[in-house]
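Right after this comes chain A.
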Amino acid sequence: MTGETAQFAKDILRQWVFVLAAAPILPGLAARTKSWFSGRKGPPVLQLYWDILKLFRKGTVYSRSTTSVLRAGPVISFSAAMAASLMIPFGGMEAPLTFQGDLILFAYLWGLSRFFTMTAALDTGSAFEGMGASREAIFSCLAEPALLLGFLALAREAGSLSMSDLLSVGLIRIWSIHAPALCLVAAAMAVVFLTENSRIPIDDPNTHLELTMIHEVMVLDHGGPDLALIEYASAVKFFVLGALLVRIVYPIRSGGFWDGGEVLLLGLAALAVLVGVVESTMARFRLSRIPQLLTLSFVLSGFGVILSLAAPR
Partner candidate 1 sequence: MLWALAAVPLMAALVCLLIPRRSAVFTWVILGSAAETALAAAAVSAVYRRGGLEACFGHLALDALSAFHLCLVTGIFLFSSIYARDYFDHEDSDRSLDDREARKFGALWFSFLGSMVGVLIFNNVGLMWVALESTTLASAFLICLHADRLSVEAAWKYLIICSAGIVLGLLGTVFIYGASVAAGASGEGALQWTSLVTHAGQMDPGLVKIGFVLIVVGYGTKVGLAPMHAWLPDAHSQAPTPVSAVFSGVLLNCAAYCICRFLPIVSAAAGGPEWGGRILTGFGLASMMVAAVFVLIQRDVKRLLAYSSVEHMGIITVGLGLGPAGCAAALYHTLNHSVSKTLAFFCAGRLVQRYGTRNMAGIVGSAAACPTWGTGLFTAILILIGCAPGAIFMSEFLIVRAGIAGGHMIVSAIFIASIAVVFCGALRPAIVMAAGDPPPRMEPPRPETVGARWLAAAMIAWLIFTGVWMPPWLSSAFDRAARLITDP
Partner candidate 2 sequence: MTAWVTGTLSGVLVLVVITNFYILNTGRYVNAVRAVALQGCLLSLLPLPQALAGSPEAVFLAAGTMIVKGVLMPLILVRVIHSTDEFRVVHPFLGPVASVLLGFAILAVAFRAGAAIPGAVHPHDALMGAVGTATVLCGMLIMVNRRKAVGQVIGFLILENGVLVLSLRISRGLPFVIELAILFDVLLAAMIFGGFIQSVHAQFSHTDVSRMRKLKG
């Protein structure tokens, strides 16, 4: 009993260490690609590590009109991201945390984190942050069905409701027979990935105009370690949702945890570069166009579900 628990704890710890160590490199890669495209030198790839370290050393200032909700926001969103990271199987093996139905937990951990980020934003009483919160609410409630329907299609194909089975090597067989359905799901997941990570063409993380921002405007009133947690949480989110996408598109089997992690990290690096390319070549959509894009992604993953339901088995 104790041996099992110790092994479990060791697995969790190993995964966490890996995710925490690797995650901040990805936004840096995307930023580097962008600056390469625009002919600038750009920040170092490891810049985010230094930012986070610096922020952790700082103190925080809270407005007198805020309550503990503001303080809970960053902590909960960071812990939700860390919890979700435990369900990603490396190299097609079992993830440390896995059970039937964990994909629903996975989807709603993001919901939890989003809820607290939004309440924290509303708690400040600032008009801009309220606006950002309302946009986040609209767009995520359009993106969430797309994510869940995508999971549904994968679960139907895999015959299981657990993330580890969904993203296992069984995907290779599914690719060989139901490629169209998987393509649709992957496309929908890519849109969800961009939405959840506040990337162009949905949201622009680097804009300087609060009016047009969604995610960044919500965290304007956070500082010091709180901001560090938020930055870290968004890097982890990039890692975890990116890992989902990479596993779907590239479901290769590899040796153990470290090999799998390496392969995954390579895939993620490619994804980050791709995100950089997308961000440099596309313009952000008008806000009114975003629901259209998200509806299309919802319909794509819904079509994937229909295809997998209709396929003869």
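How were these picked? Simply put, all candidates are chains of the complex that A comes from, given by their letters.
Going forward, a residue touches a chain if its C-beta (ideal position, glycine included) is under 8 Å from a C-beta of that chain, and two chains touch if they have at least 3 such contacts; residues count from 1.
Just so it is clear, the model here is predicted, and its values are computed rather than measured.
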item: Interface partner of chain A in the complex, by touch - 1 or 2; value: 2
item: Sites on chain A touched by candidate 2 in the complex; value: 179-180, 183-184, 291-292, 295-296, 298-300, 302-303, 306-307, 309-310, 312
